[in-house]
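Sharing a structure here in structure tokens format.
Removed: one protein chain of the complex. Kept in place: all other protein chains.
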């Protein structure tokens, strides 16, 4: 089973990477951009075949390490 | 319109971050992990309302800046 | 090709082929038809693909120095304080009180043009390994960079990627980047130069070398796992760029400075014991060149069990395992019985450790895979028959003096403003502020002076003075004088901080040596370095040659970068800043 963890900055947390990318895009002449945010995706290959147990395990990983609750939220997608 | 650009390392390209995350997870006692890869997501808010033109614009941004074609591939999702 | 004494006579008939190899495959491997004939003669049969791959990297310009060897031999390499001249992973000099300085400079030009961040980063990683392989703790990095015209559309992208890559790697491994140089010239538009230098310090009586010894001793692989990175990087580094080099992109390697940092600590920890007999980093051409060179230098044979190589990917082939350029890996020969001790150290640092072979008395390299022999090559004949060319060369004609009419028309304040404002003359602060130049707490003179000064932890009254120098346009105008000038400038920069210059490393960056005019530049530069080194008693202890720096037939300006190292008594060292109002300013020199 494969899990994708999407990690995004919480709304309101300022995002230097997103800001810099937005600035660079407008330097390059791209217009009409009203906001850019950067997030992470972590893909995890698991031995687990049971969806529920996989979800629990990955949620545990997010809480233990993958996401920092002070600034980030996460969402898990299984496939 | 909102675009999400998913940027992933090409298969076979060494991903030291993913490896280190995998190592840390197993130190924390998580088992059954057979691989970890890290990627990026860039969310772009656009003025554009036409899907086709939005897609073209974002594809241009990927080629010009967002993705490094030497080691990365990208996929665009519009919403 | 100048025949080595026991090179077998060249058979005239069409050589045999096997394993799907065709003349086109041979050419893809960068071997000439003549070189292929020599391969067949040495083996007494057609090589298989694995063997062809091994020949191709061992005989590439990058590994064999086939065009440059003849001229490099003419450089002065000895002095009473030289402990190890060219020929090992890095040069070594005596710096007193039982300490040795270990240093070398190396290019990563082609990879940095293709992928500036990773190319420059892995360049730093490679040169660091050359230094700590010898038992030295790296204490300083320098970098000599040449970019195209600032107006060229690619230049900005290349500069920012290269600088970020050098910083990204050096900062993370915790080695201060204390100096370097940067030039901009349209002649580098299609082919930038990224030359990285590392300086380390070791106890002079505990240096490590690469010659394998001890029949039956275990051959051990440590560091990162092997993936399909950079297969054929070494041959790429020896080929000209053309429009289709985009196609070669998948060969780019990704650096992992974190693993390198662990590797430094683990190697130095094991080196403090008596476990290691010989050690060599896996640089360009990875497992092939490291195992081959270690066995060849020790006059022994080696058997490798490729199934035991730690792999990052599935379905890897022996060909890929032998040619991969995955970074952050080393090969060691251990004292018998030291395996457990060594394994414990590498496991503590969470690095791969695998016994992958043994030394033999056969003088052959034998490769096993899934129980079968997949390669069997004689080591000495292969090493000795490594091609050496005496390429035709033409002396560089003296250019006509530049037109000086109008030179007086510029008022001096304008001339000064222009000089200060030109990209080569302008401050490089924006570059070195992206490098951690302070870590380890020994940087007495930071970037911005004539030479960096880095205190010796184990001899705190003294410091190393370090610089890199070359002015390509001087070398272009007159290779002999231009190269001599580069050596003299390095010498001056060291003396300017109060140091005694001791030795240098060089990085010879030139175009295609098959063109007599380019070869003439190379020959001239060797002559100039030699003259200056002899005059200044300033020997060459290590170096690197990067040829084929051309794009669509256009060669770069010849660039023999010089990295100089000196020793300074801290109490007598000087810096360039004006110190007080009212001080008198002198102008010295001819």
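Labels A, B and C are assigned to the chains in the order they are written; within every chain, residues are numbered from 1.
What we mean here is this: a contact is a pair of C-beta atoms (placed from the backbone, for glycine too) under 8 Å apart; a residue touches a chain by one contact, two chains touch by 3 or more.
Following the convention adopted for this analysis, contacts and distances are computed from a predicted model.
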| item | value |
| --- | --- |
| Name under which UniProt lists the unshown chain, selected from "Phosphoribosylformylglycinamidine synthase subunit PurQ", "Hydrogenase maturation factor HypC", "ABC transporter permease" or "Pyruvate ferredoxin oxidoreductase, delta subunit" | "Phosphoribosylformylglycinamidine synthase subunit PurQ" |
| Displayed chains contacted by the hidden chain, counting the whole assembly | A, B, C |
| Option touching the unshown chain, where C:320, C:436 or C:478 are the choices | C:436 |
| Of C:15, C:30, C:168 or C:563, the one touching the omitted chain in the full complex | C:168 |
| Residue numbers in subunit C that touch the chain omitted from display | 164, 167-168, 171-174, 256-259, 261-262, 349-350, 432-441, 443-444, 446, 455, 457, 570 |
| Touching residues (missing chain, whole complex) on subunit A | 12-17, 19-20, 64-66, 68, 70-71 |
| Touching residues (missing chain, whole complex) on subunit B | 16-17, 20-21, 24, 27-28, 38 |
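We take it that only the chains that are shown with their structure count from here on.
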| item | value |
| --- | --- |
| Length of the line joining the C-alpha centres of subunit A and subunit C, rounded to whole Å | 39 |
| Whole-Å gap between the CA centroids of subunit A and subunit B | 10 |
| List of subunit C residues in touch with subunit B within their complex | 114-115, 118, 224, 227-229, 249-250, 252-256, 258-259, 312-313, 326-327, 350 |
| Footprint of subunit B on subunit A - complex, ascending | 6, 8, 18, 21, 24-25, 28, 30-48, 57, 60-61, 64-66 |
| Residue numbers on subunit B that touch subunit C, as the complex places them | 10, 12-16, 19-20, 23, 68-71 |
